[in-house]
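Just one protein chain is left out here, and the rest sit where they should.
On to subunit A.
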Amino acid sequence: MANLKELKNRITSVTSTQKITKAMKMVAAAKLRHAEEAANSARPYAERMESMMVSLAAGLEGREAPRLLQGSGSDQKHLLIVATGERGLCGGFNSSIAKAAAQRAEKLLAEGKDVQILCVGKKGRDALKRRYGRLIIDFVDLSGSKRIGFSDAQPIAQRALSMFDNEEFDVCTLFYAKFVSVLTQEVTAQQLIPASIPEKAEGEESEVDYDYEPEEGEILDELLPRNVSVQVYKALLENSASEQGARMSAMDNATRNAGEMIDKLTLQYNRERQAAITSELIEIISGAEAL
């Protein structure tokens, strides 16, 4: 019975696929926990830095703002930093980030702007290479670092800052996926340079009147570049949490689909087997009757 054997083979192969997707789901769940922890413990620094920046920027009124805050006064040249994962098999995670970046690039190009793309993570580069290969200026490989550390974010920020100092771009936007929950990741485009400072909430008293040492402007000069690193770091952490979340739900779906397929194939296999037995019986019985 060739057909029976074929079915049996398929069932075995689907079962082993299911084992793999199940294991990948477990791994993603464990990694997700780590990634979420890292994102949570990075939050205090980012929050405090932001509140410091808000109070500094508010105190700066009227005076000349640093270039990182004010921008270069033009928006002709754009740098898009596209942060994606290093690995696939995580649902629409990588492709949705790449798609958002591609749309933005398309829009800017249509407006006659210059676009440069800096890819962080292999998958984003692979997705953008074909259509925007000539715009990609560099690619940062993070596959070597198992857990994202601040030292991974710093070189990226440094690169952007030195390019800005050399006036190679006017506006820098960072694309990443914000982690909302295991099921939802929100693709976010965040403007890095010039820095976007959240407006103070209406009616909020300017609480404390700080002394500054050295002057506000000098502090901002120190603070703004670091803020870029912190924002990049935050984005990378959000991204890694999102990636694991996306992989977890993708693998969960895959495991479920494999289960359904196994059920269907098993049913078919049993039917075929029963049919084979029945036809054998008929042969025997009709053979006996003929005697």
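Just so we're on the same page, a contact is a pair of C-beta atoms (placed from the backbone, for glycine too) under 8 Å apart; a residue touches a chain by one contact, two chains touch by 3 or more; residues count from 1.
Following the convention adopted for this analysis, contacts and distances are computed from a predicted model.
**Q** For the complex's missing chain, which UniProt name, "Maltose/maltodextrin transport system permease protein MalG", "ATP synthase epsilon chain", "Oligopeptide ABC transporter periplasmic protein" or "LLM class flavin-dependent oxidoreductase"?
**A** In UniProt, the chain that is not shown appears as "ATP synthase epsilon chain".
**Q** Pick out which of A:L4, A:A29, A:M52 or A:V140 touches the chain that's been left out of the picture.
**A** Considering all chains, including the one not shown, the answer is A:M52.
**Q** Based on the whole complex, identify which of A:E106, A:E167, A:E222 or A:E260 touches the chain you can't see.
**A** A:E222
**Q** What is the set of subunit A residues that contact the non-displayed chain in the whole complex?
**A** For subunit A, the residues touching the absent chain are 38, 41-42, 44-46, 48-49, 52, 55-56, 149-150, 153, 207-214, 218-219, 222-223, 226, 229-230, 233.
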